[in-house]
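Omission of a single protein chain aside, the complex is shown with its protein chains in their original locations.
This part shows chain A:
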Amino acid sequence: MQFSTMHIGPPLDADPTASSEPETGWRGKALAVDDDLANLRLLRRMLERMGFAVVTATNGVEALEQFAARRPDLAVLDAVLPGMDGIEVGRRIKSMSAAEFVPIIFLTALADAASIMGCIRAGGDDFLTKPLSFKLLQARVIITERFRDLQRAMSASSEPLHELLEREHEEQRLAERVFSRAINSRNVETQAINSMRRSATTFNGDLLLTQSLPDGGLRILMADITGHGLGATIGALPVAEAFHAMAIKGVDDLQVLEEINRKLYATLPADRFMAAFMVSIAGNGRRLTWWNGGMPSGWLRSRHGLKELASHALPLGVLTELPPSDAPRALSVQDDDGLLLLSDGVLEAVDSKGATFGDGRLRQHLEAWSHGERLFGSLLAAWERHREGSALEDDVALLELVIGPALLDSTELEIGQARPGGWRWSVELGSEQAERLFPLKAVLGPLGLLDGLEAQSQVLEEILRQLYLSYVAPGRGLQSDPSLAAGAIAPDPLNILIRFEPLPSGGCFIIQAHWRGVGDSWSSGHSASPSDSEALGQVLGSLEQLCRSVRYDAGKGMIEAHYCW
């Protein structure tokens, strides 16, 4: 605080600040800082007596230099120093030693609340008022050492925890791949369905299953197991098995629900259950059976208007047997009637201000939905705009089904089953090569693949162009990102698979596009920017104009379009 004018007692050290490299005492190294040399010497003696090797400094700058060079285990600072004051020095020392805990004890002249608060706010762990007393200093040192030991013990025990967590995540990712293959591999692909599924965590508690019925009909199960993550997904496996096996055999809806209910009741703990929406459409496309246990309302858009398919049953896995009132219900339907199913994650997705997408916004879309039109693309785009890339808190599933003849040829479009006269062609292109796809005629024509398909090749070209545009969309593509254009970062390659399936009169193109961005940023919800989601919405919207069906599968990181004639 001030230079001492007089000193009584043993002679001063020649220069207390110019100490030679001290030997570390048994208790560790302490930094003592005071501009009053007499005080400093006293402090040094006391600390040495406690067993510290002591490093000293008489001003703030020197204190920080000493701290950086010697890494002491304890700092005792005068709160008031010339130049940079002690409080500021304390703050900087704390920020320099964030990783390990270095206790700071402040020395103050005044014990008033304001001075003490200033010391503590700056990161001080304790304080002492002058004049110094050995006993009090010793007590403070012991207390701060206890803090330090506790801190060290805690950080030592959390380190293996971090490692464990990392390994756990890795195993979850592996298990997820195994599970999704087991659960989704048996789904039938059909042009009648547009669907989207996304997970809040690695595992998706929302289930979307599709299977054909022996009469050529189709059965769909959208379900939401309580909770997220592994616990939710484990219950999904027996459900998927029962669903597929029983649909293929043509077992009726009620029996399937009863069987799934029994399985879940036996496997899930008492506080877990599965909300589910099951729909079956008969092979003649005239009858729809539905069952809603605990899911948000489904919606049927027929010629006569909009019908709400509200939850009428308990979720599955709650009771040993389904009560009689919980039986499936039936409706008659016609071609071009549309069905919309959603999980509550769609309604609960929040925007940056915390407002949910909600029933109100869904209502607006439902009211604007005219018969025979598809709702999926515009609804998904609006939903993406709403949540503006903020992280998902719940798993999400959305599905639209259009009733019509397309339902019936669903199983003919299995991947890998090329029929006579059909072909498949695939390519992986780096971003700088992707533009060479165009004109597509010049690529496929010489191979003879477009022979007899000249009339359709223009549409095929347009579909691919839409997919390509989203690949180079702002925020991900090379055209808009100078660092990519400069070759600084290698962007993800674009994978394209085109299949041609001849049908008795006409045929279908199935175009799949994937690159890392499709599944990654659009699905995880963490890194997606609004421009990404808008790009997705636009692409899906324009593809719907061109195609019979568009499927966006976030899990596989893929957009698939079916164009048939």
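Definition applied: a residue touches a chain if its C-beta (ideal position, glycine included) is under 8 Å from a C-beta of that chain, and two chains touch if they have at least 3 such contacts; residues count from 1.
By definition in this document, contacts and distances are computed from a predicted model.
When the listed names "Quinol oxidase subunit 1", "Probable septum site-determining protein MinC", "STAS domain-containing protein" or "Monovalent cation/H+ antiporter subunit D" are checked against UniProt, the chain not shown comes out as "STAS domain-containing protein".
Among A:Ala38, A:Ile120, A:Leu314 or A:Leu497, only A:Leu314 touches the chain left out of the display.
Here the missing chain is touched by one residue of A:Arg45, A:Arg272 or A:Lys441, and it is A:Arg272. In the full complex, the hidden chain is touched by chain A at residues 224, 226-227, 270-273, 275, 293-296, 311-315, 318, 323, 325.
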